[in-house]
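Quick one: this structure, given as structure tokens, is what I'll be asking you about.
All protein chains but one are shown at their positions in the complex.
Coming up: subunit A.
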Amino acid sequence: MLLGATAIEDKLQDGVPETIQLLKLGNIKVWVLTGDKQETAMNIGYACKLLTDDMEILEEKEIRSQPRVLSPKDKILHTGEVLKEKGRLWRRLACCKATGSQDRGSLVEKAFVDLATSCQAVICCRVTPKQKALIVQLVKKHKKVITLAIGDGANDVNMIKTADIGVGISGLEGMQAVQCSDYALAQFSYLQRLLLVHGRWAYLRICKFLRYFFYKTFAGLMAQVWFAFHSGFTAQVRDGWFLALYNIFYTAYPVLSVGLLEQDVSAKKSLEFPELYVIGQQDELFNYRIFGVTFLHGVSTSLASFYIALWAFEDHVGSKVVGDYESFAVTVAASSLLSVLVEVSTGLPFLILVQQQMFRDCSPGLSDTIPSSFVAEGRSPLGLNALTDPYVLLVVLLSLVVNTIPSLTIHLYRGHSPDLPISLQKICLKAKRQPEPSVELRAHVPRGSFHRHSSYAFSHQEGYAGLITRGDSLRAGATHSTTPGLLHPEMTPALSSLPSTSA
């Protein structure tokens, strides 16, 4: 007679299944390293949708007992290739206490890491804190990936410190995880915002900032080099104050606001389309090719600004002498500065009017910013003379046109707006047409099994638990059938491959 039952509940936090789904869609592999025993860990895996019923589960015994594990790594890789080719066939790898045995050799390590990364999800159970750190190290050693470790207890400290990014959840288990981490969150589900919104924006901002910074530097200052060809490799065409103020003041605002405030899609859309995260993983926004393109673009802008002014001024005859050294410098400076500002601004969201005012103030008032003490010392306000000559203004305008029309053409030719890479638009469009299936805890009946996994695990020894869940009377004969949620270590664990015979 059953007198009573006690149960201890360790509930999952809110939003964990959704978060894990989103991370998986963002091409982030999720591994669970826990100190619990295997059945608990697997049930948690089912509860948080890390594992689904249509996954094929590889347990540690299978790998260890199969001879192919111990053979050289190409067999494992071959198996891994086969796994990948099967497409929707997903596998889960469970290993208990087996982390010690994998240190037998780095060959075996590599085989293990290859197999594990070809699986969709990995759960390691019965892992001590030191082994958590060792697993992270293992992955970092054999694969060129970025690892992120998230945990909330003192036993996660090692793992958090070893991984590239450590995230601590401040919660019921104390603040040790938070204190040693790079980022601290309050709930696990905030991880999706951290990665998919803020992480992605940070990557985008840094890449765009770098591109624009290199572009404006090359475009504005290569004119020195070109002028050297015409002055016996001695002189410089730039006024000292212009050089100093170019980066600090004239081009600071657009480039800084790109680096601080740029968003390509809103936060809501970033969470709807986690596939956008793949762009950062594949280094698409700043690599050698993009740097080369930026360099060439900057150089061509500076060439156009310099040589248009040079050829227009040669033998320039005017009522005021405008072919002189300082006027030429002012003209070249104005044309390259304006081209840079227009170029950077075409990819820049125009923020509210206050900031627009600041943007207007950045226009080349070379004379206006020079204090009157300069005039007293003998420098004439160059801007007033040179930049009010209609010929000079036409030269600046032509440089602007010549510099911006080609880049506009290229952007139009690619058919998209200047900052989003092509894959991004395609992803957005494709995803709009096929809405993502929402993550629901719905009953899913795969072929071969009509069992439904619950998130409850019986941690008692085998015995009467099977009888209870089966619903049979205690006197019925025990058949070796699988029951939902219960995994004996001795039974073969590949659930979907066993015929189900229970009622």
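Methods note: a residue touches a chain if its C-beta (ideal position, glycine included) is under 8 Å from a C-beta of that chain, and two chains touch if they have at least 3 such contacts; residues count from 1.
The working rule: contacts and distances are computed from a predicted model.
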Per UniProt record, name of the chain withheld from view ["Cell cycle control protein", "Probable L-cysteine desulfhydrase, chloroplastic", "Maleylacetoacetate isomerase" or "ER membrane protein complex subunit 1"]: "Cell cycle control protein"
Contact partner of the left-out chain, one of A:L107, A:M175 or A:L296: A:M175
Interface with the unshown chain - residue positions in subunit A: 14, 170, 172, 175, 227, 230-232, 234-237, 261, 263, 267, 308, 310-329, 346, 348-352, 375, 377-381, 384-385, 390-391, 394-395, 398, 401-402, 405, 408-409, 411-413, 415, 417-418
